[in-house]
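For this depiction, one protein chain was excluded, whereas all remaining protein chains were kept in their positions.
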Amino acid sequence: MTKDTALEARLLGKRYGGRTRGWALRECDFALPAGRICALVGPNGAGKSTLLALAAGLLRPTEGTIHAPAREHLAYVAQDKPLHPRLSVADTLRMGRELNPGRWDDTVARRITEGGGFSSDTLVRELSGGQRTRVALALALGKRPELLLLDEPMADLDPLARHQLMGLLMADAAEHGTTVVMSSHILTELEGACDHLLLLHDGKVRLDGSVEELLAAHTLLTGPIADLAPHTVVESRTTGRQLTALVRHEGPVEGPWDTAEPSLEDLLLAHLRTTEGAPA
Amino acid sequence: MVEYRIDRRSGVATYLQIVQQTKQALRMGLLEPGDRLPTAREVVEATAINPNTVLKAYRELEREGLVEARRGLGTFVRATLGTGPADSPLRGELADWARRARAAGLDREDVAALFTSVLKEHFEGEDDR
Partner (left out) sequence: MSTLALKGPYWVTVRQYRRTLWLAVAAVAVSLAVIGGLRIWDAQTPEIQLEDGYRIPTDDTRAYETLRLALEYGSAWLLFLPLLVGAFVAGPLVAREFESGTYKLSLTQSVSPADWLRSKLLTATAVALLTTLALIGVFRIGWSRVSGTYGLGWADRGSYEATGIVLFAYVLAAVAVGALVGQLIRRTLVAMAATGLVMGVVVLVLGTFRWSFLAVKTATAPAGPTLWTPENGLTMETGLLTSSGAHFDRLICWEEAARTPGTDATEGLWGKVEAQCQARHGVTTQYVDYHPESHFWPTQLIESGILLALAALAAFAAFRVLRARHP
């Protein structure tokens, strides 16, 4: 792994339990440049959580390798936001300091817990789902990670808190150059925030690259039904005599169609809807 | 200081929205030479967009000679844009035209459609992209 790569997988595979079970992740190959905000998307069961847990060092790969920063330099927030229920919020942050000596930044952590509508004496088990998310994020960012792994981080938040926390997350990334990988179902949230995309389906990487390049490589076209060769069709629909298609173009798109660059949402939905997404 | 508003549904690239809103502020005189633009941190904290998008927008403004980055200090406005605020003669003519259009019975949407089509005709190919 070079210095500019924050996370790299080589033929990574993970199978839970015995040989009878299927692969949760298979033949994953990608390299995430440092400093990117990466969206990890895919349908349920695609292997997103498994990939994040492997990156966090919580699981051993069944095959292949994954290179991530050492434990001290990464932070991970699991989907269920695990916290010790009987510790108060203040104790939880103190725990962050005790378990990350020499790295812990209390100011950052407090900036996130403030505005959550709870005092620092509150016990974790008395917090609402959104408040838990806040504390879990505070614990992760207070550690000053180089790589931040977030599994469905915003799912429990109301739109206002989501916007505020996403802002804090982006501000932190802007200030420290933190690489962020977040899995999410909320496409609009990803649209402005992420500049890198990793699409998983059935345990395999279907799309991997910078959002800008991926969008530029695809074309959304509408018009009469005609042969789309040489372009790779990601998804096409016909309504009467009208064709709507998302293609990965080979050279300029010439034909009787109206063309447009797809939005991130167009691209994701098209790939998610087709089971055989075009491999990146 | 300007505050950016990002519309995710507009279909306009986010960095372009920042470029356009900065230019708009320059045209309206809300930003003057010597003013500091908000830092990338400030922008992303308020808008929850990707930091690189802000940097890209600022680089674009810098390339156009409108702002300059001073290391460790921030990004500052270098030049102003257009013919200036309210007292420009062009604005006066446009205001005259709008009055006449209204007198001729056009409503707000008719005027906007007319204006957009003329814009399109005269600025073809210069579409922001």
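Read from first to last, the chains carry the letters A and B; within each, the first residue is number 1.
Just so we're on the same page, a residue touches a chain if its C-beta (ideal position, glycine included) is under 8 Å from a C-beta of that chain, and two chains touch if they have at least 3 such contacts.
On a predicted model such as this, the values are computed, not experimentally measured, just so you know.
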Looking at the whole complex, which visible chains does the left-out chain touch?
A
In the complete assembly, which of A:27, A:63 or A:91 touches the absent chain?
A:91
In the whole complex, not just what's shown, which of A:72, A:212 or A:261 touches the removed chain?
A:72
Just name the one of A:80, A:106 or A:213 that touches the chain not displayed here.
A:80
In the whole complex, of A:10, A:67 or A:103, the residue touching the missing chain would be A:103
Taking the entire complex into account, which one of A:53, A:127 or A:150 touches the absent chain?
A:53
Positions on chain A contacted by the hidden chain, ascending:
53, 56-60, 71-72, 74-76, 78, 80, 82-87, 91, 94-96, 98-101, 103, 136, 139, 143
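We adopt the following convention: only the chains that are shown with their structure count from here on.
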Quick check: how many Å separate the C-alpha centres of chain A and chain B?
32
Contact set on chain A toward chain B in their complex:
35, 37, 163-164, 166-171, 173-175, 188-189, 191-195, 263
Residue ranges of chain B touching chain A (in the complex, touch as defined):
6, 8, 11, 14, 39-42, 44-54
